[in-house]
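A single protein chain has been omitted; all remaining protein chains appear in their positions.
After this line comes subunit A, so read on.
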Amino acid sequence: MAKRSHSKKTKKSLSNSWSKTVRHYFRTVFLSFFVGGLVFVWGKYFFIPATPCANSLSCESDLVEKIENGAVGVFQGNNVKVPEINLAFDITNPSVLGTNEPGGEKHIYVDLASQKLYAYQGDTKILETFISSGRWNRTPVGNFHVWTKLRSTRMSGGSGTDYYNLPNVPYVMYFYHDFGLHGAYWHNNFGHTMSHGCVNMRPIDAGAIFDWVDGPKNGEKGTIVSICNRFTEPNICEQNNPINS
């Protein structure tokens, strides 16, 4: 009799102990998930990665119009002769790109695979030319709008042999932070990657595009710029991991 009673007590005790252990682990796991979730949300909120810059030295401080005739440029360790900019010539050279074309939405496509830029007005292609996209930094893929147009500015960045400091960069059309379309007077290797993330063009092409492109005005966004990994025709723009999808 005594033996049976002892056995019952032991079973009851084991059952209670097991029940307590399950409750304990359930509570602990729940608490862990809760705390882990809190840490994740807090981390995502406070540890946002810095926005990349095409021009590491000038992207924070120099996104303003600057004409510095007579200044000397530096690119890949070499001094570069900087072309002078005379705004009087801009007034005497009227914009002609797209003026004889029917109206329609303006859209710029950049094809990173073929290193070409296409400008469309509606369904009409009005310009096609070679460009140089990012070699030292990658050009961001996605769909953007021109957020500001600058006739000229200074761009600088890099370090060591990669240091560059280029005044009078002409016809700048920023589309994502300090990534922009602009003229490049320091090289002529278009059709091949040569930039720090921007889209370089011959100054003559950049000027034509600059006069045609719309910046933001009256609450409307600027001209659309689509950076494609591959482009075949309007609205067929292959984008891998676009940053603003």
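In the analysis below, contacts are C-beta pairs under 8 Å (C-beta built on N, C-alpha and C of every residue); 3 or more make two chains touch, one makes a residue touch a chain; residues count from 1.
Simple rule for what comes next: contacts and distances are computed from a predicted model.
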Undepicted complex member, UniProt protein name, chosen from "Peptide/nickel transport system permease protein", "ABC transporter substrate-binding protein", "Cytochrome ubiquinol oxidase subunit I" or "Dipeptidylpeptidase IV N-terminal domain-containing protein": "Dipeptidylpeptidase IV N-terminal domain-containing protein"
Touch criterion as defined above, residue of A:Val22, A:Val39 or A:Val64 at the omitted chain: A:Val39
Subunit A, residues in touch with the chain not shown (by the definition above): 24, 28-29, 31-33, 35-40, 43-44, 47-49, 51-52, 75-76, 78, 80-81, 83, 112-114, 116, 130, 135, 137-142, 184-194, 202-204, 207, 229-232, 238-243
